[in-house]
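Complex shown without one protein chain; remaining protein chains in place.
A, B and C label the chains in the order they appear, each numbered from 1.
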């Protein structure tokens, strides 16, 4: 199999990122099957046509039901708003399509499990869009942990700090409405942290959390879009039904202690998706705002020159980087998706499940809901309570 | 009053730091009364005599009871191990001496309250050694918050990360024994974070925490000292009875969310006493390893040049710094104590209570014990449950 | 004009970068004409065909003379080794093609002037590939200077530090041979610094320099490629005929003092293309290894919060960035070329010369040769001596 025919539902922020990845892949990773960009789908005929033209899709659809039925499509890429994920994924699986779904998998754990079950029943490949796994510096962190160079893990601490809704007059976009988004910073940002923790140091055992909605009401926007929107200060206001910030502590199966914080109210932080791992032999630190760098410390360095090393992960020795530019030449956010779809297409070609897949989506959702339960009941919750 | 006669109990790490502060004060802050270094006290006659000579005290005592009775002493400085604080402080107060006590105030909240009561009953001045308040960059953060330049506070996140006992063969020094130290990283490091949070953004409302002792047994050291010691790998081992790491979440009376972590197992961190405050107008960040710097962000900066400013807090416009060197010339850790004893001596001269004082010590202890209770009962604990 | 038909000569590092830019442009900048990737050209039939397939060109040529004659081509993109630039450019201009030439324009100032004359005589558009102008953070620096927000400029200091040939066994690739490359670090790296200086603060007046070849002989490589190659330690060696490092001081027409250093022997620096500008009102600092950031200082900030701001140039307020991702999501090296070809294609469509063009190439070459003359004669050289 040297090509995979793709149909994509959704064309906003994530749709643009995915489109770009499909276009970049063949040039930088000719080892992977070539994606054919068959069709993009969205409800607004003019919007989807404009996206089709700009992003380079062959055709446009306005009804996802039509798209999942098309027999010239092998893979359905779902990046519509979160409340639509389940229905599309289940239908696409039933139609025998491979699945690539943005996170969060679904609005609830039950829905996520249904989606996994549908994919497994259909025997299709399924991937979930935890793209931060595919940052070269993150892969390097994984490699160091996996090779035992950090030792036994004691601590994992992670924050995802943004400030895009800190203005109280920022309008009530869909990401601030529970019935569409499912969750606020917890599901949007915290989900990434949870997945990175699982990827890097293993499974969660128990959690305790807290959350807050600092701004309870916001202007209702005249037009609703992905991340930006306009509302009127004099116009009607609606209730914010998701969390602005969620924090939790965790204990991992391997014995590590975890600290997690996701917020959209950290002034000055545009996208501080950051983690640090401390182990018996060393430490690693990452901050997505400097995504090409990994800070690494080794306890067995000579006594007089111990210190965190700023590793610029752009050398051929670093994951993915021999496909790109000479050392010192950085890559950007969008290529996390290029690496991600490479994994997806190689998995399809190799007849194996890609990683991360819907199982990872379900496990992430378990932790998210365990935190929610913990907040509701003001106590520690073991992940296996949800099983 | 232009001089204050000091007697000091303890001469290890903190005793050295305090001695240095008394020596430096008159040169840099001639506005404060001059401390007269009358006597230093310790149980080991040779040790205390060596400290007396090196640090420049006029006389040495081996029994603190004698020291607190001496009528040529106005102020008793207590930096002996934590289990001795209460008895000395109560006796010194009864003798009418002003009190300067290292943190933690006592091993338990009850003892701390007794100490405060004793000081209040005696009508003496009392100060507690939360020296990090006296870092110029921290004072600058306080000023920015107090002047409303950060706005309403949403988040406070703090870590105190060290790695000095990460080696499992590091011996069982007194700081790892509950009956002497009271607590491990929680009371030693976390106490500083709690005090900084109270200083900077106000009172705690409720907490939930977790803690761990990663290395359960360690070699019993041949000789016991402040921070360094030697043990034998083949020799006898004893149980570590304090926490290696403690984390907790908090809600503040003002509505902010807090995240706190204190650990001695963060490889590569020698002394990362760090905090960040996010408010509706801006943010500040501090890391003690770069103690002369404060990172500051303002939301109302021009749109195209927003970013965290690295403020090198060494200008005359910065707290304390007109007493020191020209801009760009940094000061070190030890002068947190110089500023601290200035506050103490000015308060004594001005017949007011210094800040922070035993009341702050008690309030810090309340939070520490609320976290302990939360860990024991696996639930959120309100601070007022302890009152 | 809504499309421009491109033929490209060369397909190594720069050819890959240009190809990627042509592919990315329509997706992110639909305001520009769409480039049609008609033909790629190289001497090795298998190599060029592989590049054609991977990079997505419609056809391949092995003789650049055929390519420049093709009447389905509007624009000739020249990124072959530097010694071939002139002949191709002159022929392509004669054939009425617009020109896009990688830097350095030519091996000598005379050749560069001939190229400019040929382009002007033919009345075609001409651009030179000083891609670093097109980093958003660099454009932001330019904007701040141009708007007077940095004030009168006193200092410009720039370094381009790499370490890719620091190993004495690294082989004698074409970039180390004067007859092909024209120059070493001076022409390769220093040329970028010179162009950035001209772009940001204006024309040079006089220079004095020094240079060195630290490793005089190197293994002759078995196969010669762009940046990587293999040689044998036992095999034959050849003389390195270009500089390993060149430094120079400069005085600018506007009165500023300049310091420049280009080296391939700075261990630990993969691509430190960095500059700092100090003016009467403020300063800016840039380092390509963190290409999404600009450090900015303003003297009129409030006294107690002055400091360099780390501006993450990924907001909509920053040049180009509304075409990309949400704030905090960085872009990579390759999109300097995307922005560059946008300028080129917009200029062609708008019937104006793009910037930077061959005139900038000539002026850069003047400074390069003034430095060379200064080194040869051990004295200051005024740029106008070369005119």
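Assume a contact is a pair of C-beta atoms (placed from the backbone, for glycine too) under 8 Å apart; a residue touches a chain by one contact, two chains touch by 3 or more.
Treat the numbers as computed from the prediction; the structure is a model and nothing was measured.
Within the full complex, the residue among C:67, C:101, C:116 or C:266 touching the omitted chain is C:266.
Annotation: of A:87, A:315 or A:343, A:315 touches the absent chain (contact as defined above).
Although one chain is not drawn, the whole complex shows that of C:248, C:288 or C:320 it is C:248 that touches it.
Interface note: of B:5, B:251, B:269 or B:363, the residue touching the hidden chain in the full complex is B:269. Considering C:27, C:208 or C:383, the position touching the chain not shown turns out to be C:208 (whole complex). Seen from subunit A, the chain kept out of the figure touches residues 140, 143-144, 296, 298, 301, 303-312, 315, 317-318.
For subunit B, the residues in touch with the chain missing from this view are 13, 16-17, 19-20, 23-24, 26-27, 30, 53-56, 162, 164, 227, 269-272, 288-292, 312, 314-315, 324-335. Looking at subunit C, the residues touching the absent chain are 154-155, 157, 159, 161, 163, 166, 208-210, 212, 214, 245, 247-249, 251, 255, 257, 259, 261, 263, 265-269, 276, 278-283, 297, 299, 306-308, 378-380.
Here, only the chains that are shown with their structure count from here on.
Each chain gets one centre point, the mean of its Cα atoms, and the points for subunit A and subunit B are 41 Å apart.
Annotation for subunit B: residues 306-308 touch two or more other chains.
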